[in-house]
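The other protein chains are all here in position, but one chain of the complex has been omitted.
Then we have chain A:
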């Protein structure tokens, strides 16, 4: 087993946290197998690995939610067989989860000190609002927040909300902050802010474990990268050896050319399939948008969260009513009263929120796939389970959906396989225009590559593909052209030769590309 030296570049400072030979099994699965790790004060550890590699189990052990079968956890010089939730919090381990746990109806200060509010003297135990704010202000300053303690959380952007979470961690005097996929829902510019916060934590002597699928971000902040694979330490990379290809190689045990493959465009794009002319959406009701996606191309749609991309996608799919302007499909005017109209016209959407809008978790794979096209799987309006199974089996084979059978409930599948089910239900029909909103968010790297391959295959088959993504690598790696949105309008469209992170960023903040 590879226990590669965890103390590369180590100083003489004692580690804040060290794990020794931690093993955890679940029924039928070994989630962690003899894992060891040391985290020093002020060290930023990048923790990467595919879904199912054991990251969540490790987090649960550190959070005290579950105890390891064997192994020791030493926190601040005290050895434990396993942590409890109280011990974890008490020893200064704080979590910032992918899904934020904030009360949107309360203000920032109330969220930071929730359950620990300073009280006024007296029998009524009233909350001392003034002190609440004065206590919150320095914490916000430490994370570099540009908003005040009495801002309602609902008015904050995602990155700002994450800052609140980190401020909350600081308020309990955290010495190790674990960030679980903090940037997966953040757009480009906001991600920078968060990475700056991590640097500030480091400067304050606080250790950070940064878990992310976005490897270039790990590259930027991590002092050391720890790679998990199949519950084991696949290797650690010291600062000077951290690079994208090395991480991927350790994660999947082989080199992957996923983006190069996806980027190979088969043929020149055809005529414009779907176009929006002066369409106005609820995000920016006074800003008209013009955009056309051509047959046979993958058009990337980049921009900051809140720039109106999702709203545009919703209008193109008929879920949201356009406040003005018009849509054309193959040059003919198109009026969409509902998503059903869009589906009837071959315009399909893979939505941003897979579990809420993409699939029905309680239905089986076959039932999800047949749902948009149920009349075709029915005779005299009675559903034929056999016809459903035939369609689903075909899609399951073509897309490589990993599941015991097509009757499996989709709720039990992994994120990547769920996303394939969403794709499958549309591929089973014949798409003209395929809109994908953050299609690979929270999906492991292997499944990502397959989804890129599918998008390219669709484009090669003459489908117009519109991909909304906040992942810079993805936008640049996969698209044939990139349209960038800024405050409700298309600020520019980049052709292949103009592709660069800098150009996308400049357009995203409303400046001209170089």
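The rule is simple: a contact is a pair of C-beta atoms (placed from the backbone, for glycine too) under 8 Å apart; a residue touches a chain by one contact, two chains touch by 3 or more; residues count from 1.
FYI, contacts and distances are computed from a predicted model.
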Legend entry - Undisplayed chain, where the name is taken from the UniProt record, one of "Anti-sigma-K factor rskA", "Ribose transport system permease protein RbsC", "Amino acid ABC transporter ATP-binding protein" or "siroheme decarboxylase": "Ribose transport system permease protein RbsC"
Inset, instruction - With the full complex in mind, choose from A:363, A:457 or A:509 the residue touching the hidden chain. - result: A:363
Legend entry - Contacting the left-out chain in the complete assembly, out of A:319, A:390, A:407 or A:493: A:319
Legend entry - Hidden-chain contact residue, picked from the options A:92, A:182, A:269 or A:351: A:351
Inset, instruction - Among A:24, A:214, A:425 or A:441, choose the residue that contacts the chain missing from this document, as touch is defined above. - result: A:425
Inset, instruction - Identify the residues of chain A touching the omitted chain, counting contacts across the whole complex. - result: 25-29, 317, 319, 338-340, 342-344, 349, 351, 356-363, 367-368, 371-372, 374-375, 378, 381-383, 425
